[in-house]
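As you look at this complex, bear in mind that one protein chain is not there, while each of the others sits in place.
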Amino acid sequence: MQKVSRARGKIGKAPGTITYLGRREKTESSVHVFDYTPKDVYECYPKTLNEILGYKNSDTISWVDVVGISDEVFIENLGKKFGLNPLLLEDAINTQQRPKIDEYEAYIFGVFKMLYLTDKNELVNEHVAIVLFEKCVLVFQEVKDDVFEGVRNRLTNGLGRIRTKGSDYLFFALLDAIIDNYFVVLENINTRMEVLEEEVYNHPTPDVAIRIQELKKDVLKIRRYIFPVKELISRLIASESHLISKDTKLFLRDAHDHCTEINESLQIYREMTMSLMEMYMSNMSNKMNEVMKVLTIMASIFIPLTFIAGVYGMNFKNMPELQTEYGYFVVWGVMITLFVAMLVYFKNRHWL
Amino acid sequence: MQKVSRARGKIGKAPGTITYLGRREKTESSVHVFDYTPKDVYECYPKTLNEILGYKNSDTISWVDVVGISDEVFIENLGKKFGLNPLLLEDAINTQQRPKIDEYEAYIFGVFKMLYLTDKNELVNEHVAIVLFEKCVLVFQEVKDDVFEGVRNRLTNGLGRIRTKGSDYLFFALLDAIIDNYFVVLENINTRMEVLEEEVYNHPTPDVAIRIQELKKDVLKIRRYIFPVKELISRLIASESHLISKDTKLFLRDAHDHCTEINESLQIYREMTMSLMEMYMSNMSNKMNEVMKVLTIMASIFIPLTFIAGVYGMNFKNMPELQTEYGYFVVWGVMITLFVAMLVYFKNRHWL
Amino acid sequence: MQKVSRARGKIGKAPGTITYLGRREKTESSVHVFDYTPKDVYECYPKTLNEILGYKNSDTISWVDVVGISDEVFIENLGKKFGLNPLLLEDAINTQQRPKIDEYEAYIFGVFKMLYLTDKNELVNEHVAIVLFEKCVLVFQEVKDDVFEGVRNRLTNGLGRIRTKGSDYLFFALLDAIIDNYFVVLENINTRMEVLEEEVYNHPTPDVAIRIQELKKDVLKIRRYIFPVKELISRLIASESHLISKDTKLFLRDAHDHCTEINESLQIYREMTMSLMEMYMSNMSNKMNEVMKVLTIMASIFIPLTFIAGVYGMNFKNMPELQTEYGYFVVWGVMITLFVAMLVYFKNRHWL
Amino acid sequence: MQKVSRARGKIGKAPGTITYLGRREKTESSVHVFDYTPKDVYECYPKTLNEILGYKNSDTISWVDVVGISDEVFIENLGKKFGLNPLLLEDAINTQQRPKIDEYEAYIFGVFKMLYLTDKNELVNEHVAIVLFEKCVLVFQEVKDDVFEGVRNRLTNGLGRIRTKGSDYLFFALLDAIIDNYFVVLENINTRMEVLEEEVYNHPTPDVAIRIQELKKDVLKIRRYIFPVKELISRLIASESHLISKDTKLFLRDAHDHCTEINESLQIYREMTMSLMEMYMSNMSNKMNEVMKVLTIMASIFIPLTFIAGVYGMNFKNMPELQTEYGYFVVWGVMITLFVAMLVYFKNRHWL
Partner (left out) sequence: MQKVSRARGKIGKAPGTITYLGRREKTESSVHVFDYTPKDVYECYPKTLNEILGYKNSDTISWVDVVGISDEVFIENLGKKFGLNPLLLEDAINTQQRPKIDEYEAYIFGVFKMLYLTDKNELVNEHVAIVLFEKCVLVFQEVKDDVFEGVRNRLTNGLGRIRTKGSDYLFFALLDAIIDNYFVVLENINTRMEVLEEEVYNHPTPDVAIRIQELKKDVLKIRRYIFPVKELISRLIASESHLISKDTKLFLRDAHDHCTEINESLQIYREMTMSLMEMYMSNMSNKMNEVMKVLTIMASIFIPLTFIAGVYGMNFKNMPELQTEYGYFVVWGVMITLFVAMLVYFKNRHWL
């Protein structure tokens, strides 16, 4: 469900106060740096702020990945060294910040949501902030698990064109990795939808309705994280910032296409959850009809027969039929005739 | 529910007539002033109009907070002294005025709705009008309770950057305090939604449906107060008024982001109340199915058996079965067989 | 319901043919004039066209109010004298014309709908056309009853600023009177909605559903008359016509705010009628569930007991139980046990 | 239902191939010409293409009305003589073409749908293409029945201003005649809606639901034909073509207003068919509730009484009550008491 618990942590504080609002315990941040040229790549874990700043200012391209954002003091100092606006730093560690991109003279600041599935197929959303500088990309993420392994692999092994391009391409590559994982999440939703569809048709237990509603809620939630990204990218493409080369914009256009595709899928999924619920309700009605038919058939057949039996169970002194030789058999005849007539009647109404 | 009772108070009066339409008894207004420089803060409760005007015209920044807006004569005189348009004054004390911002040469006039929760978790909405002058912020509010305690605290204790900035930052700080409280209200709605969700799944009494509809109405009502604010702020950001510095616009952009987030949440809550109602209806259907199944099973099993018993309760003279030694036991056998067959049938149809 | 009966009266006629399409019998028009300066007001009922035209051309401001628009010849002659386009005259007396404003060099022509409640709380909609000239406002209305009494009162007694301003302010004042009455109508709808809401929760008879649908239809109908007005006023505000002073535009902006408020309320009412209907349906379901539970409980308890009684009503010669001393009491014991067991079962399922 | 059968006739053919796709058998086209000046009107039925072309090129205004569009060769030759683009000719005789207006240097080409009711109140839609030249209006229509009788009458008898104006006014007059008939169709829909409304409240048979759905489909279908016209007219008004005089644009503005009104009505009808269906469903629920109440009352009252009778129909040797003098009457007393108690219970629950 929506997290608005920021209210608890921030009410009455001045805007721009850097407060970690995530759900994890406070731990120290660790920093992981890739520093590369087309030919070489150097990977390290610097400890001091000056060391980190060195990578930013060098001529090589570097990726400074800050893992763990609960250490507010460290983040604030890092932000000052990198010349970031305090309001942005607030957003960088505010895990409830919605996706955004802000352009400044010296850097472009973006917040996104990584969505991925755990081994148990649970949906995880992680906050990530990416800052693009002239020669450096600074990333803030909450935990080590992320969707960037492919990028790291391409950097380490020099695959593709990544090492031959500037920091803007790295920025794009990270964004592209995030978007690629949205497809994985969509595929998972798709699978759940297919399972539910099959169950709605075949065993529509009440539990299915609950799971349909949960799926609907998940689609709503994911949409919230993914939907703004398309618009953000198209603003990047239209941007006149010197930080993004014309070449990278071509790639961003590709990413924009993917976002369009994802948004359309989400829209279709939303309509399909509604269809599923409709189908579920119609199945409930069918079942009810079935149940009622059985009841009606049983009752309509046997209640009149029981009445006849009841009549001849009366104890009147003078009941001439009772004394006849074949009265009993005649009554059986009448009852069987009635029974058959009823069956025929229900057959004709297509209830059997 | 919507208040349109303004009709009662105003029909036939000329436009611009300053009329208090609130639900409270008329009381005298009191004025609370903060007058501050980066170094000092001076707090007082002036009584005369000239005294108040003095704070407006001084070189220091001042916050003139008018509490109680039912004294129409006082408000009108104050308005004249501050040079406000009478139409604006009408809006300032019209508690049913929807949120708006109007820009003039010498001031910016805004009406907002403070939403907060009482100790009993009841939702209160209070009307507040804020006027931004070059060196002064003039606030009209209906009662003393408000959401500005945090701002007062920061002013008094010199926390954050508030005392070092101009009146535009104070204007923003008040607006930010109002918006921060919207998150509290959303959180309350969220909690109510979670409670209702849990109840819909587990004990869907008719009362739950009523509460879902009430929640829906609350969301509609809140949306009405909150929704226009986003657009108003984005107009402020685009404004060319000399009253708002470029620096403060950065902060307003942040507030704009928060409004976007709130509006999205409200949209999601609206869809979720619909889902809840749908879920409730589907649960009703399930329950009905359960009830009908019990009835059908009981009736289908025992009505035929009762018929058989009825047959052998008839009093025909000539009923050969009655005279046989084991007729009774045979009938029991038949009845038990039927009973078991019925159970198996219902088991196979998954009704048991 | 929608009136499209214009078809009957106009098919095959040339456009611009001045035809009265209202539901009233044709009567003579009467003309009521207010002629005023800031100091004086002169009220009269001129009979000839030249007399009327004199008021239009005088230096004083005048309000020429034509009551009764079924006398097509009179209207056509009046229109020619005032220099009005025949197409506009057609709209002026076409009671089915939707709200519109057309600007011309020499005048501004507007059609609006007056909505008010009769003493019996019936909703009446009256067509009114208002033409603004340099020094004169010409009004066409169908009957004498209208919403302009407040304006007449202010003119006669010199209240407010109305006599000190030009014809454009008079135009605004009439429009404002029309809009103020929309609030009265909304309040009436609000009351009906509250009554229905109370009834849906407490006595949801089928009649309530009919009244909810009627309310919905009324909201749709009113919306049709009111909705376009907001857009029309905002076009007036943006207009560059010399007929409307900058000062009056401030007042129009206020009227625009009121229209926004009314449209929002109508939107909310529309959503609330849907909620009401939903609530009504959910209550129907609840009631059905209640009914079914009673039936199921009664049947499930007594059908098995009746079966037991039936068994021992059989007339087999050899039924050992019948001969035992306490058989009857044992059977009673069994039946009471079953009865209690059933009650406990239904209690546990929360059906009792 | 939607006609997409064009597929059958055109797949694989080159675009611009002039193919008649209507539902009528191929017949020869006939041409009907009105040639007029303010003073005279001349009506004739020319047979040769050159004769027809003569009317187009004369100084008088002429209306060339081609009735029957299935003779593809004739149409193609006519088109060439008039200098029409083959793609337009294709549209002119494609009876499934949606409404459109295309402007060219020398002419303006429009396709519209005439909707009218037959004597049996069946809704007919006829395709019509109108081409406006400098001095001539060329009309293509499928059959002789049309909605232009009023225009012909005004031309023949010199009524209104039609003979005094140019070909653009004739174009407008034809369009206006088409739009006027939309009002007749709307009125018919309105009547059907009122009848259905009355039936839903009073005798909601299943047949009513079918007719509501049919009405809904008709509204959808009509909307498709009418909806684009408004936009087309507003493009004509904004057009800078020399073919349409400023004067005629005033009339087109009027037609535009009518289209707005029609579209609003259609929108309202659409919402009302939904309301009707909702109402129908709610009535179904009510009826079901009534039926269930009767069943429940009957069963709840008599099942326990039957049980009591059953108990005293048992044949146990030792049943003390049976031997008492007044046992039978006591049992009657108990049964009557139960019966009354049940009635009171159901009365209290408002089921009776």
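Some notes on this structure:
We call the chains A, B, C and D, going by the order they appear; numbering starts again at 1 in every chain.
Everything below uses one rule, namely that a contact is a pair of C-beta atoms (placed from the backbone, for glycine too) under 8 Å apart; a residue touches a chain by one contact, two chains touch by 3 or more.
Just so you know, these numbers come straight off a predicted model, no measurement behind them.
The absent chain, not drawn in this view, touches the displayed chains A, D throughout the complex.
Within the set D:44, D:87, D:106 or D:343, the residue that contacts the chain not displayed is D:87. Checked against the hidden chain, the listed residues A:268, A:330 or A:343 yield one contact partner: A:268. When the missing chain is restored to the complex, the residue among A:300, A:323 or A:337 that touches it is A:300.
Mapped onto chain A, the interface with the missing chain covers residues 149-150, 153-154, 159-162, 172-173, 176-177, 180-181, 183-184, 186-187, 190, 193-194, 201, 250-251, 253-255, 257, 260-261, 264-265, 268-269, 271-272, 275, 278-279, 281-283, 285-286, 288-289, 292-293, 295-296, 299-300, 303-304, 306-307, 310-311, 313-319, 350-351. Those residues of chain D that touch the chain absent from the view are 1-2, 4-8, 10-17, 85, 87, 90-91, 97-98, 100, 102, 206, 209-210, 213, 216-217, 220-221, 224, 277, 280-281, 284-285, 287-288, 291-292, 294-295, 298-299, 302-303, 305-306, 309-310, 312-315, 319, 321-328, 331.
Everything below uses one rule, namely that only the chains that are shown with their structure count from here on.
Any chain touching chain A that also touches chain D would appear here, but none does. Judged by shared residue numbers over all numbers used at their interface, chain A and chain B contact each other through mostly different positions, with under half in common. With angles rounded to a multiple of 5, the C-alpha fit of chain B against chain C returns 70 degrees of rotation. Distance between chain A and chain B, defined via averaged C-alpha coordinates, is recorded as 26 Å. Mean C-alpha position of chain A lies 43 Å from that of chain C. Within chain B, the positions touching two or more other chains are listed as 281, 285, 288, 292, 295, 299, 303, 306, 310, 313-315, 319.
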